[in-house]
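Note that one protein chain is taken out, while the other chains of the complex remain in position.
Moving on to subunit A:
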Amino acid sequence: MAQPLVKKDDDRDDEAEYSPFLGIEKGAVLQEARVFNDPQLDPRRCSQVITKLLYLLNQGESFTKVEATEVFFAVTKLFQSRDIGLRRMVYLMIKELSPSADEVIIVTSSLMKDMNSKTDMYRANAIRVLCRITDGTLLTQIERYLKQAIVDKNPVVASAALVSGIHLLQTNPEIVKRWSNEVQEAVQSRAALVQFHALALLHQIRQNDRLAVSKLVTSLTRGTVRSPLAQCLLIRYTSQVIRESGSTQTGDRPFYDFLEGCLRHKAEMVIFEAARAITELNGVTSRELTPAITVLQLFLSSSKPVLRFAAVRTLNKVAMTHPMAVTNCNIDMESLISDQNRSIATLAITTLLKTGNESSVDRLMKQITNFMSDIADEFKIVVVEAIRSLCLKFPLKYRSLMNFLSNILREEGGFEYKKAIVDSIVILIRDIPDAKESGLLHLCEFIEDCEFTYLSTQILHFLGIEGPKTSDPSKYIRYIYNRVHLENATVRASAVSTLAKFGALVDSLKPRIFVLLRRCLFDSDDEVRDRATLYINTLGGDGSVVETDKDVKDFLFGSLDLPLVNLETSLKTYEPSEEPFDINSVPKEIKSQPLAEKKAPGKKPTGLGAPPAAPISTVDAYEKLFSSIPEFANFGKLFKSSAPVELTEAETEYSVNAVKHIFDSNVVFQYNCTNTIPDQLLENVTVIVDSSEAEEFAEVLSKPIRSLPYDTPGQTFVAFEKPEGVPAVGKFSNMLKFIVKEVDPTTGETEDDGVEDEYQLEDLEVVAADYMLKVGVSNFRNAWESMGDDFERVDEYGLGPRESLAEAVSAVINLLGMQPCEGTEAVPNNSRSHTCLLSGVYIGNVRVLARISFGVDGPKDVAMKLAVRSEDEGVSDAIHEIVASG
């Protein structure tokens, strides 16, 4: 660090030793503060004590309420002194102490006096202090002075009042809004900072009034703004007006000329602000972008790090949407890789990775390699993610990119960083077939020396799936078996499973795998031994070269088809008994997650990521409910229960919602009713359902609620028969029927006689989506390919004019009731085409996958191509029928 010149070592020691605050103690300083009460004030000494108090406060020391009050009262005495330096200190001290409302009154009169003082600077400071400590009532008293101050000739007084206004707008908006005329006048001030503060306040006062903001911007963009800071604000407000005007047509974008003009301003701050505003315009064209990119390019080679940072940060954003526009800056950006500021270097690299072309990849990788060793993990992760996307963009370059990833995998790094690298390698292996063998070997080498159990087990699992399919599976065995010797129990257990998978898929390796698995029978850990025993028994053939049964393969490789959370819940509720646990009793439906827990839309799934965890299902609760009602016992297995559909408006007398339960040949409506009137008791509550608009349904039974007291929910059921396995649809109108009896709220006694009454409910519909279970798959592509195209049905549909592409996608997803996979339900802004991947289980337990490509044709017309694959021809056709009739 640069040290100031010191002549002698001794001086230096003295300086360090005798800090003016050495050994400072709150108690002692509070004692010293008593000098404020002296009849003969010593301004110098008082200032010193205030400085000490400030030092304590700035160190994070806090005063108790009593201490603060005591100091505050003492400080107010100092208003008697005429010493200017001390007075300035007093103003600061009062602000720092921020006295409570009941104490403020002590200083109000002194401050009011100062506010009317002839000395301008007393006025400015008194305004600032008063506004800091004041409340609404006092504010109305001083409002008149504040309004005058805003247009005061002295810029310091005006600024003090304006900044106070910005502060007060948060607490007393209605008062500050009355000052708009004065603030408007101050915007025209010749003093630069007054203009800056006035503009900020005026915009805040009018921010909810679009027309007023637009007028403000129009008048100011024509006039002159003196301060660069104010000009920056104006540019921000202008972009807001442009954004809200919604015009994206080229040529007549309002205010573009103003923004472009600002690119030639003399202040860098203004130039940058304008350039950024242009790059962020909605639907910006390359013609509009060019001048902005040119100035940002100049900033890239500026000597000021802040400018370089600002420029590269903005270009990085532009590269996401307009990579071609940024390519001109690539040379300048490459020189930033060696920038001393690591934030700048990282931004430069990730921008280059977005804009680079195939021929520059190798050169770029060489530069990045040198750079990686001296940046922090968080930057490294950003770079790794950028490299992953680059590799997917230029698959032919996988060799150098994969090498790079494997090299950095060997270096030091934390879990998140290593996970990012492993995820990237896995994604590359999946998407680039040529990269598979080398990628798997890199992963094998990594687990030889991997300190993270999670990563080791994930890689072992992945090896078990991909390794046996390679040309020479035997070369991976050594790496896997080494884990059984050298790792902890969790990793050992994973390695055993992986070995078994090799044995199952590669018949020639089976005898050798058997030998290895037998050795695992002597492991010290239960789980490892259990797995070894299980696999030795299931693989069959007793170690000879035989083909593995299909069932065994299904067991080892088939997906569990169950949300793990559901399985966990079922296992927890299972009571050990003679009856074995039935995995078929575990509900398969993935409940949608509450909104707050959802991941950011459009976030890509990670390479090794498991399918999203599902919260505890309510399906088993429903199943339990039905098994307890004998009338429903012969309906068979519950296929699906819908989410509750509200049949009444909020806050009505009776609140009713309905759940649709789908069985193979029955549909049951469960009406959840709540009586919200305290002085009523309802009895014999039923719902009369009119199914004339649902021809295929015939009502078979209705189960009433005997008694429905106030605020205690009850359920009534109505069951229908429908043709077996047929996804019948229809509309049902509902009428709540009951006997109402008066209740005396004081005694709780109910009258004997009741009156029959009815209450109209909303209609309920059974739709095609009710026959579809939302069941996701973790890797859609694998699932799609393994399903095969035997029962594939493809057709195209015009959806007509839609509000937006996203709206059309969501409508189709809702129509089909299937689970969107891999985040494809999220449609990026402004995109003209989108592919959505859906998965589900149709009634009859038939798996269905759908790949839907949407495109926007003309202004708003959406068309789509729907490809459906399923295990049943009829079901593929049925899905098309749903879309055709929807």
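By our rule, a residue touches a chain if its C-beta (ideal position, glycine included) is under 8 Å from a C-beta of that chain, and two chains touch if they have at least 3 such contacts; residues count from 1.
Just so we're on the same page, contacts and distances are computed from a predicted model.
Hidden from the displayed complex is a chain whose UniProt protein name, among "Glycosyl transferase family 28 C-terminal domain-containing protein", "Ubiquitin-protein ligase", "NADH dehydrogenase subunit 2" or "Coatomer subunit zeta", is "Coatomer subunit zeta". Among A:L41, A:L138, A:L193 or A:L463, only A:L193 touches the chain that is left out of the view.
Shown as candidates are A:L54, A:V645 or A:A867; the residue that touches the absent chain is A:L54. Shown as candidates are A:A310, A:C450 or A:L764; the residue that touches the absent chain is A:A310. One chain of the complex is left out; on subunit A, the residues touching it are 1-4, 15-16, 18-21, 47-48, 50-51, 54-55, 58-60, 84-85, 87-89, 92, 95, 119-122, 125, 128, 132, 153-156, 159-160, 163, 166-167, 193, 197, 200, 229, 232-233, 236, 268-269, 272-273, 304-307, 309-310, 313, 341-344, 376.
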